[in-house]
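What follows is a single structure, written as structure tokens, with notes after it.
In this view, the complex is presented without one of its protein chains, the others remaining in place.
Chain lettering (A and B) follows the sequence in which the chains are written, and residue indices restart at 1 in each chain.
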Amino acid sequence: MRGYVVRRLGYSLISLFLLSVTIFVAVRATGDPALLLVGPGGRPEDMARARVDWGIDRSWPEQYLSFVRNVARGDFGTSFQYRIPVRDIYFQRLPNSLQLAAAGLLISLLIGIPLGILTAVKVDTVWDTACKIVAMLGLSIPGFFVGLVMIIVFAVGLRWLPAAGSGTPQHVIMPAVALGWYFAASMLRLTRSGMLDVLGSEYVKLARLKGTPERVVIVKHAFKNALIPVLTLAGVNFVIMLNVAVIIETIFAWPGIGRLLFEGISLRDFPVVQGVVVMAGVMVLGVNLLVDLLYAVIDPRIRYA
Amino acid sequence: MKRTGLIQAPGRLATRRFSRRSFLLHCAATAGIAGLLTACGQAAPPPPAPPAATPEAARKIETISTPAPATAVAKPVATAAPAAAKAEPKGRLVYAWHTTISPAWLDPQENPPQITPYNFAYALHDALVKHMPGKTFAPSLAESYEIAPDNKSANFKLRQGIKFHDGQPVTSEDVKFTFEKYRGANATILKEKTERIETPDDRTVRFLFKEPFLDFLTIYGSPASGAGWIVPKAYYEKVGPNEFKQQPIGAGPYRFVRQQAGTEIELESFTDYWRKVPSVKTIIMRGVPEATTRVALIQTGEADVINMIPGELLDTIRRDPKLRLVSLQSGPGWLEMTSYDRPDSPLKDVRVRQAVSLAIDRKAISDAEMGGMAALEGNWIPSDWPGSLQRPTPPFDLAKAKQLMAEAGVADGFDVSAFTPLPPYFSWAERVVTQLRAINIRTQINTMERAAFYEKLAPGPNRQKGFIMPLSGAPGDAAARIRENAVCSGAFSGICLPEVEERMKRYDSSTDPQARQKLLDEVQAYLLDNYIIVPIFRQAFSHAVGPRIANKVEDIEGAIPQYVYLGPYEDVELKDV
Partner (left out) sequence: MAVEAQPLPASLAAAETRIETPGLLRDIPLVPTAILLWLVLMALLAGVLAPYDPTLPVAGARITQPPVWMEGGSTSTLLGTDFQGRDVLSRLIYGARVSLMVAATGTVVAGGIGMLLGILAGYLGGWVDQTIMRLTDAWLALPSLMFAIFLAALLGPGVGNIIIVFGLIYWTRYARVIRGEVLSLRERDFVRLAQVAGVSKTRIILRHIVPNVMNTWMVLASLTVGVAIITEASLSFLGLGVPPPTPAWGLMLAEARATLMVGQWWLTVVPGACISVVVLAANLFGDWLRVRLDPQQRNL
């Protein structure tokens, strides 16, 4: 077991290393940020000085080593645009993204799980297809379209909800729906799969034979066991939602890390882009690692895969 | 399914039933991750509390300053507005801004050659001399100033009792520091020409120049530079430039309270402001990049003022009786045909270039994109800029354009490699491209990021080819604009013509205002008459003002020359607060 843990951890670290190098190189390939640092109309001397000040005149390997050393100390550098440590602005924005992702996750669970149970219980009927389509609509309608329509209907038209910004629970409803509906489909699928498996299992057959009412069978036996993979997927989707909400954040003026990354890319703010991407990588790799380790604990066979 | 690791087709998860222990382990793991991430977020230090301002209990009545004794001076001296008895500031105003709010804009020491940071300067800071409603170069922190007749020195007298937000007095040392450390637009020219700065006492500043500096006030007292916007020396030195941008202190009508970097800034009325006590207590400036959302915000009342409304939505604002639409003349957009000096290019012929100008239906573009509100000026330098040559709207005459093309021998037209507009003005560009098709000039829009665009404008062999459509709202005067766009060494220039170079050299060395103006006129006329620069129109920068604002719209929008945002902030009033 310990061997597996060490190996698995090693893989994650290698992946993280590869990721960081890729981002590092790619970001520098977007061009020279000196003009943006100094402002349009900057003279070559100013730009040269800016490059020295911000350390981007050194060779790439040198910069990378410096970057790694700093990251080990938790320092992602100073943002070119915001002039504060990337760590500070990242963690300023992160709670907003966490809030949005949590709400989005809740929506995806609220849509996906009940519909998934329904499709499993009424497998191969009209209900099955109907529920699947509802969930799939989330995959099919672009999130920004959903978001814009909602603003117009619920904010401007009906005045039920605020149009944009953050702060109160009402502010998070529309962005959460726009974000979370997309992930409902995978929740549905997994719930359905788990439910169908368990519903067909010997254990449940026995419960039925014993005369347990169907509803109890579904809730007490099938659902609980089907839930585990769903929760795992929830964890993974949560991390993804954290990082891909850029369009929702733009539309709803939600100050999250997705928008931070997008602007960092546009403004060639190297430290911000590196920081956000590496953090995203850490989160995803971390979640995957934890999931794999937990599954290895559960099922020894997986260790040898 | 994003997590393909869970599905390894054709095998499947072999596990079926999990014991409760493993179930709890899973829950704990998921919760733990979320908790870890949240804890990390909360571990971030909360933004430091703003420096406590010492509120003055009693309100000082301002004295009306008497005009300084007349000297041979070109500029008149204005008087300070008499202040009413202090009213307690109340209420909250939300200004939805069209871009991310960069903290760099809160520090006038680094102001780029753009008008954008001046919105924050007018709110947070104050200048010795700045444009005010109906008045250019109005004395503000300075109660009076005089430029010597030989233009070799400039004297400023600061007002009595002016303070920074932290209670420290504004002194001549701060003015000197601000100037010497300034590194934004036009810093070089200001410092090169200045010999030294004398501060004989706390309220007097004397600039001495190496040679007659005719443009000093134009650069120092207008948004052409931020050198006149005074920052506190002691505080700035103590915290350094980066920290200053997080917690700026200035002498303006509003005090910084807090910011969420990039998204929101909160400001509070500074009750010791010399001119008057701003009546609105809190101003929140919020970055809302999505135009539709901004319009939604003002319709629902979540914002009181919004910027930059796209053409399609102007009617929505117009039709809403609660909202008032304002359009301010902003930066002009123009066309540059980069191959005009290549011998093998059809654009070498001035008739072809003229045909291009004649084929552009500027009114149609203005109607479509800016609700007809764009000023169709005949110059790429705004008509209200000092030194600008006034020209009427360029004509739209498709028949003549075709005729000229035929005369030049290119009736069948030709291809142009690319049409590169300043992002994100792609829809304007599309209209121009479509119109050019009518005279058989075929080209494709070339899109890129803003940063890349500015890089491509720099002179040199890598400069963007084909047609370029820049747009510039950079403040300044005609000479500055020519230096930027039309001389060999200009930051964004692809033009290098002896007729222009020679005249600009003479301009720089001349001290006769009339001779100088004549030279500027000649340069502009040359460029325009030869269609080397083809003006398209001036962007109408639109604002919508909501019902809670009590002022007449023209008093707070467009009242200040060369400034396109809300202001003066201390004059804004809210209804029924």
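Note that a residue touches a chain if its C-beta (ideal position, glycine included) is under 8 Å from a C-beta of that chain, and two chains touch if they have at least 3 such contacts.
In this text the structure is predicted, and so the values were computed from the model without any measurement.
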Report summary line: For the chain not shown, touching visible partners are A, B
Requested in this report: Among A:Leu37, A:Val230 or A:Val284, single out the residue that touches the unshown chain.
Outcome: A:Val284
Query raised in the report: Per the definition of touch given earlier, which of A:Pro44, A:Gly200 or A:Pro213 contacts the omitted chain?
Result: A:Gly200
Query raised in the report: Which one touches the absent chain: B:Ala148, B:Leu313, B:Val350 or B:Leu398?
Result: B:Leu313
Query raised in the report: Touching the missing chain, which residues of chain B?
Result: 1, 4-5, 7-12, 14-17, 19, 21-22, 291-292, 295-296, 310-313, 315-316, 368, 423-424, 426-427, 430-431, 433-434, 437, 445-449, 452
Report summary line: Residues on chain A facing the left-out chain by the touch rule are 11-12, 14-19, 22-23, 26, 29-30, 132-133, 136-137, 139-145, 148-149, 152, 156, 185, 189-190, 192-193, 196-197, 200-202, 239-240, 243-244, 246-247, 250, 258, 261-262, 265-266, 273, 277, 280-281, 284-285, 288, 297-299
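The rule we apply is simple: only the chains that are shown with their structure count from here on.
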Report task. Take the average of all CA coordinates in chain A, do the same for chain B, and state the distance between these two points in whole angstrom. Result -> 36
**Report entry** Complex contacts: residues of chain A adjacent to chain B
**Finding:** 31-33, 35-36, 39-43, 46, 78, 81-84, 87-89, 91-92, 94-95, 98, 102, 148, 151-152, 155-156, 159, 162-165, 186, 189-190, 197-198, 201, 203, 224-225, 227-229, 231-240, 250-253, 255, 259-260, 263, 266-268, 283, 286-288, 290-292, 294-295, 297-299, 301, 305
Query - Residues of chain B that touch chain A when the two form their complex - result: 1-3, 5-6, 8, 13-18, 22-23, 25-27, 29-30, 33-34, 37-38, 40-45, 47, 100, 102-104, 110, 112-114, 183-185, 188, 241-242, 245-246, 260-264, 286-290, 292-293, 296-297, 299-300, 302, 449-452, 454-455, 458, 474, 484, 491-492
